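Note that one protein chain is taken out, while the other chains of the complex remain in position.
Letters A and B mark the chains in the order given here, with residues in each chain numbered from 1 onward.
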Amino acid sequence: MKRFLLVALLLANANYARSLGVGETAPEFELPSLLPDREDLTISKTRGIITYLDFWASWCGPCNISFPEMIELKDEFKNQPVEVIAISVDKKRELARRFLGRHRINFKVAIDVTGNTAEAFDVPGMPTSFIIDSKGKIYSEHEGFRKGDMKKIREKIKTLLIADQT
Amino acid sequence: MNYLKQLILSCATVVVMGCETVAPWDREVLARPEMQLSTDPMGDALFEQVYLSKEASAGGYKTAGGGCGCN
Partner (left out) sequence: MKKIDPLLALTTAALSLPVFAGNPPTEKEISLRASSYKEDDISKTSVLSGSPERYKIDKTHFRLLTPIGSNWSTEINTSQEVMSGASPWGTFSGSDEQPSLIMSGATIKDKRTEVGVSITNYQDNASYGVTLGTSHEDDYKSRSIGLSAGWDLNNMSTLGIGFSFSDDDIEPTDAKKFGRIQQAKKQTRSFSVSWTQIINANSLLFSGLTYTNKEGFLSDPYKLRDTRPDKKSEWAASLKYRIFIDSKNAALHLNYRLYNDGFGINSHTVNAEWHQNISLRWKISPRIRYYSQSQADFYLDADDFSLPKTVNQSSDHRLSGYGAITAGIQANYELSGWKIKVGFDRYISDNHYGHDSSRYSHPALLDFNLTSLGIEYKF
């Protein structure tokens, strides 16, 4: 039993090293849009505005909760310098498209088939969202999504908006 | 039961050594319903109940143990 616990402890400590953190510059990316008639997405285009960047997947359970709230978020800040971008990490486009079909998407959606962008952001779980400030720096990171989480995210975006205005 | 513990331990070691870190964005297959430990909780409950009452063995198939009222 002792040895079993030992193995358990070893495994528990084998966390893979996290490199990207709050305060660092968000990595550059250029990804194809998942929605028809939309241009490719690059992070440099969102310099100067606050970006809510969400990594999601069609097979991610909590993404069913986060999507309707992201639609509300986009709606709430539509007249302010806030962009909402969702990046799917699906390997199959049709799975991602089927998921999008269940929602009335009002924000930008890109797809990262290779997972390279998710890797660059060191995404720890599904979904993970980042708030990127107007200077392109990561202001906060949020792993997972449960009811009520958007309240905290909204507060952070408001704080950033106020900071940008002063 | 020592033999059993040894067996489990060896298996655990082999499995752990042979594991690859799977990135969170590479888990579509693992998230599939047919890849869960239990794909049909009600069906499992039915079978476990039948086998529990019709055979001598019990337990081991779930996280939180169980008992048997049959023999």
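Everything that follows uses one rule, which is that a residue touches a chain if its C-beta (ideal position, glycine included) is under 8 Å from a C-beta of that chain, and two chains touch if they have at least 3 such contacts.
Keep in mind it's a predicted model, so treat the numbers as computed, not measured.
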Query: Hey, which of A:P27, A:P62, A:P81 or A:G136 is the one touching the hidden chain?
result: A:P62
Residue ranges of chain B at the interface with the undisplayed chain: 1, 4, 7-8, 11-12, 15-16, 18-22, 24, 26-27, 29-30, 32, 34-71
Statement: Hidden partner sits against chain A at residues 4, 8, 11-16, 61-62, 64-65, 124-125, 143-144, 146-149
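As a convention for this text, only the chains that are shown with their structure count from here on.
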Field: Distance between the centres, which are taken as Cα means, of chain B and chain A, whole angstrom
entry: 34
- prompt: Quick one: in the complex, what on chain A touches chain B?
  reply: 1, 3-4, 7, 11, 16, 55, 57-61, 89-92, 95, 112, 115, 118-119, 123-126, 128
- prompt: Of all residues in chain B, which touch chain A in the complex?
  reply: 5, 8-9, 12-13, 16, 21, 23-28, 31-32
